[in-house]
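Just one protein chain is left out here, and the rest sit where they should.
Right, chain A next:
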Amino acid sequence: MFSLISEPWLPVLNNAGQRKKISPLQLADDAIIELDWPRADFQGAAYQLLIGMLQIACAPQDEEEWQTIWEEGLDPEKLRQGLNAIAPAMQFGKQKPSFLQDYSSLEVDNSSISGLLIDAPGGNALKLNKDHFVKRSSYIRFCPHCTAMALYTVQTNSPAAGAGFRTSMRGGGPITTLVMPQEQNQPLWKKLWLNIIPQRVSLESSQYPLVFPWLIPTLSSESAANKVTPDNAHPLQAYWGMPRRLEIDFSTTESGECDLCGEPHSDLLTQIRSKNYGVQYEGWLHPLSPYRKPLKDVTSPWLAVKGQSGGLAYKDWLGLMVESEDRFNYLKMAEVVRIHGDRDDVDIKTGLWCFGYDMDNAKARCWYEHRLPLSLIPLSMLRLMESVLRQSIELATSSLPLLRQALKEAWFENPKEAKGDFSLVDIAFWQQTERDFRHLWLALMKHPDPIAPESRSALRRWISDIEHYLFSTFDRQAFTNPEESNDLHRILTARKKLAKEFNKQKILNLLRELSIERKEKVDVQK
């Protein structure tokens, strides 16, 4: 049994590059610059856990107080008081209530502790011998520190896993966006502090059960009526969701080395008990995730943006930073990003750190992590650039299907019947045109006024970059066999059609018009 507040359980790096373990009470130390978990998903989850702790323990009342602390540092004493107040909820061990675990004892059979890991093969994968990439029995013994982190990670990302296994309050495998300094060697507490939201009312201890769901018997979801919403819970429960009913078996232990961090421990945990119908969340807007909803249906709820194959491309950037819309959806940035966008006197350059799982129900397809290579810019400026950026992205979005279609027509006698996965074309497109898009973005940042000659010439360059990409990719991918001349007619016909369709696009003509040098104006007035 240990307390997540006072136990030194967080692996960190200090500014000399040394690794050690600290407790959250030591967070105010300027010399500590980074967390150092052995897994990327733990690293991302640990940030969210600590942001949640600070949000409860010492959230500022308003922006001014936020700014004062930013400049003067966290007061270790205030931090200690705030964290100690929530210590009763932060116990981890056999005795209930225990951190993120069910209040009652679960009457089910034990299973392997690897079930806490999101990418571990599930029951069906084991039965059908489908554990090709992540093998069974790779992770069977966890030290208590890693176990606590794994528990938080699975509850935060909670993917769908069969009947009654509830997803996290943002759905399965949400994308998290955190505001981060561009310089990596800033103190850890500052990296966390950038994501703290001012909060007028402080938390009373009587409200704890509304924030930490493990302090009371689980509001299980066998009945559809039993939903947890921001109205019948506390908004801060967002950081402490508990969609899974889990119980760690603290009595079955082994000594040895932890399979995750590799450190020796006398009481490694090996077994858990898990049950379906945990807490079902509805109607939450998590402060650390961007959201979207379809243009067609205004009544539908906001859905957190999820990981997708290929990761986040620059077409998604705008939606991560500002309220906007694309062809299909309204997009809304995470609340922490919105609040940070209004802060204009932070003395360091910031950017976005985006991460999350790409899940196919219970199957983890990939973990994606992006550091957006762009500094967050003031909202007012972003709004000025927004429409040009959106149209520029639309040019890319609408040109890509033309390329995919042209390649199919070049490759196959009957392109309509061609089966196969063409997503490689898409993924390559978004990744390989990103550099050009960044040029455009930077040029527009310098000259956000779309009428400025510089922004117009950047736009012209973007158009020709896209065109160049389409045709050079087509040529490279279609004329693959210099010895074979049989298919040349087909390839060349496809290429001709690509040129025609590309130039026919409405958005292209609109952008071309926008980008034309404005010399004729005088003539028009005559």
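Simple rule for what comes next: contacts are C-beta pairs under 8 Å (C-beta built on N, C-alpha and C of every residue); 3 or more make two chains touch, one makes a residue touch a chain; residues count from 1.
Quick note on the criterion: contacts and distances are computed from a predicted model.
As stated in its UniProt record, the chain not included in the shown complex is "Type I-E CRISPR-associated protein Cse2/CasB", which appears among "Type I-E CRISPR-associated protein Cse2/CasB", "Ni,Fe-hydrogenase III large subunit", "Cysteine-rich domain-containing protein" or "Carbohydrate ABC transporter membrane protein 2 (CUT1 family)". One of A:Met1, A:Val108, A:Ile216 or A:Leu492 touches the chain omitted from the figure, and that residue is A:Leu492. Taking the complete complex into account, residues 464, 467-468, 470-472, 475, 478-479, 482-483, 485-486, 488-489, 492-493, 496, 498-499, 502-503 of chain A touch the chain not shown.
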